[in-house]
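Remarks on the structure that follows.
A single protein chain has been removed from this complex, and every other one stays in its place.
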Amino acid sequence: MPEREDRVPMSSLLHVEELKVYYKSVWGDYKAVDGVTFDVFEKEIFSIAGESGCGKSTLAEGILRLVKPPGFIAGGQVIFNNVDLLKLSEEELRKIRWTKLAYIPQGSMNSLNPVLKIKEQMVDAIVDHCPEMEQEEAEELAYSMLSEVGLPVDVAEMYPHQLSGGMKQRVIIATALALKPQLVVADEPTTALDVVVQRGILQLIKMLKEKYDMTVIFISHDMAAHAQIADRIAIMYAGKIVEIGSIEKVFEEPLHPYTRGLIDSIPTIGRRNIKGIPGVAPSPLNWPTGCRFHPRCIFATEACSKIEPPLEELENGRYVACHLYR
Amino acid sequence: MNEQALLELRNVSKEYRVGALLLKRTIRAVNNVTFKIPREAYAIALIGESGSGKTTIAKMILGLLKPTSGEILYRGRNISEWIRKNKLEYYREVQPIFQDPYSVYNPVYRIDRILKVTAKKFKLAKTKEEMRSLITKALEDVGLRPEDVLGRYPHQLSGGERQRIMLARILMLKPRLIVADEPVSMIDVSLRASFLEKLREFKEKMGISCLYISHDLHSASYLADTIIVLYRGCIVEEGPMEKVLSEPLHPYTQQLLSSIPIPDPKQRWKEQVNLATLEAVSALGRGCPFYVRCPHAMERCSQEAPQLKELEDGRKVSCFLYY
Partner (left out) sequence: MITSNLLRPYVTNMKKFLRMANWKLKLGLGILVFLVAIGILEPFINAVRLGGYDPMEIGRFPRWQRSSWEHPLGTDSFGRDLLAVTLRGLRYTLILCFLSGAIATVIAVILGVLSGYVGGWLDTIIGSFTNGLLVIPTFPIFLLISTYFPRIDLLTMCLILAAFSWPFAARTIRAQVLSLKNREFVNMAKTCGFNDLEIVVKEIIPNMLPYVCTSLAFSIVGAAFAETGARLLGIGPQDIPTLGLILNWVFASAYLMQGRYLEVIIPSSLLVFIFVSFNMIIIGLDEMFNPRLKKVTGM
């Protein structure tokens, strides 16, 4: 992508440039995230959609510098508030974490400490990242956040096993947002929850984002969830982004064949012939040559198997990586 | 031809005693459930969320758990008798598809072992060549390339492939009834269509009936003739698929349907749901189990538990709004 730096608009809160996150193994490098570029603007809900193995969770870890060995960051920049996160020291990073950048990892509701009360866990997290705060202040904050997410105050005195899945997830959200961060990355916050609770959590995230002027990166494989709350969406496949656009435009007129396939796969009542996408997802050890989707694409041409189409802007804000549009 | 149903559950309940010595409580995972699969080539979708008892019902039908009360009849005979006297014949006709495509395979063995073992146990092939060709054909029929799959270990294949191998196994056996417990919830969305299509093919072309257990009403609609909605171990609604989906009667079914996100940014949810009421659990011990979450709750609902009543059009509902 030519001259990215001077085209970054002023209100871009996060700019990711050619980020690469690989995993070392005895068989070679797993190129989980292989050159990803996108912008996230202030106060929007930016969705990252994709199926298993596309690299979206690894992307979240890469952005937040939470990649653990055998994974490693193989290149790229993550510019947050005009600072490259990948170049910061652990100390400096610590100052930003939780206060400006928050993370709700996948399955985090199951990672609550079973032997500590909710209040203690929340206060621990708050005080850890905001050492100037007094114990009582932190407790006050914990209580107020619990009521923000609609939980009764007595939850603070309970243990995780006494709460339902939805309640635990709300505790996680309350803790992550306690210090009112600018950017929240939520990775599959509604998987493993009942459908009625999923709706509640999604609406809660949207409501909190409006209330606190936050920016949210929402990662999920559930396209319908994205349709309900996102402002803009990026579709990820095989370690790369294949399409970016506003949620309405992408759903109304999906450009990339994979996006089209994804949207067509959503079962809805009345649609008796849901289609799927033929073939299987490729392995990160051995991405296909050229366009990574070409083995499964019904529009694939010879050029598709040889040359990899770059992610290009078609019209304002609409990006696609496909030879059909070049 | 006798009118006996393929599978019939009569007043089946399953209770668990939990807690230590003096604090023992009884939990009813399944509460007085009655329904039947009337014949071949028929699919029933059993819809329920966590805690509804759907997996417990699946395990009881498969003989992995025994009901505390009530009986389960397969082709007129009690399942416990089938398993005691004709175990292999029972499993020849009733087979599962489980939810997790990883844990169904013993990680110590290669993936073909399950197919070979099935062929051997149920005597599907007489010679090695027959077995090999049976397996190869079954794999090809479900859209897998045998050379990509045979000889591999489970962790070397993707979830979608592993679940398709389960389909190949079913194809080899050709049972009469498949008990599918959330078969697509752990595979990618783009692969679900072909999987469900295969199940529909089994039903329509091979006459295999299916008990499709899921929390997802939409994917169930692909396959099911009848939908049964479970809430906390009780059946709250039963009826033909199109009717239940277009005109849900029970407040829980209505809530379920309205919670499924519509994949259209122009049709966004308007109302904010109240999570506090959604997750409330009734501690009353009597009355309708849905009482605390129900927007139409009446005084009567907290005192008496409604029964499953049949309405004029044949649909069944367990709610005082209708009687």
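Here are some notes:
Letters A and B name the chains as they come in the text, with residue numbers starting at 1 for each one.
Heads up, the rule we're going with is that a contact is a pair of C-beta atoms (placed from the backbone, for glycine too) under 8 Å apart; a residue touches a chain by one contact, two chains touch by 3 or more.
Predicted, not measured: the structure shown is a model, and the values here were computed from it.
When the whole complex is considered, the residue among B:Tyr16, B:Tyr109 or B:Tyr323 that touches the unshown chain is B:Tyr109. The residue touching the chain not shown here, chosen from B:Glu15, B:Glu71 or B:Asp100, is B:Asp100. Annotation: of B:Lys66, B:Lys87 or B:Lys266, B:Lys87 touches the absent chain (contact as defined above). As for the chain not pictured, it touches chain B at residues 59, 62-64, 87-88, 91, 94-96, 98, 100, 103-109, 114, 117-118, 121-122, 155.
Keep in mind that, in the parts below, only the chains that are shown with their structure count from here on.
Our note on geometry: chain A versus chain B, Cα centroid distance of 32 Å, whole angstroms. Interface residues of chain B, counted against chain A in their complex, comprise 49-50, 158-161, 188-194, 196-197, 215-219, 221-222, 245-246, 255-256, 258-266, 268-269, 272-276, 278-279. In the complex of the two chains, the chain A residues touching chain B come out as 51-53, 150-152, 164-167, 170, 194-204, 207, 221-225, 227-230, 247-248, 251, 261-263, 265-270, 272, 274-278, 280-281.
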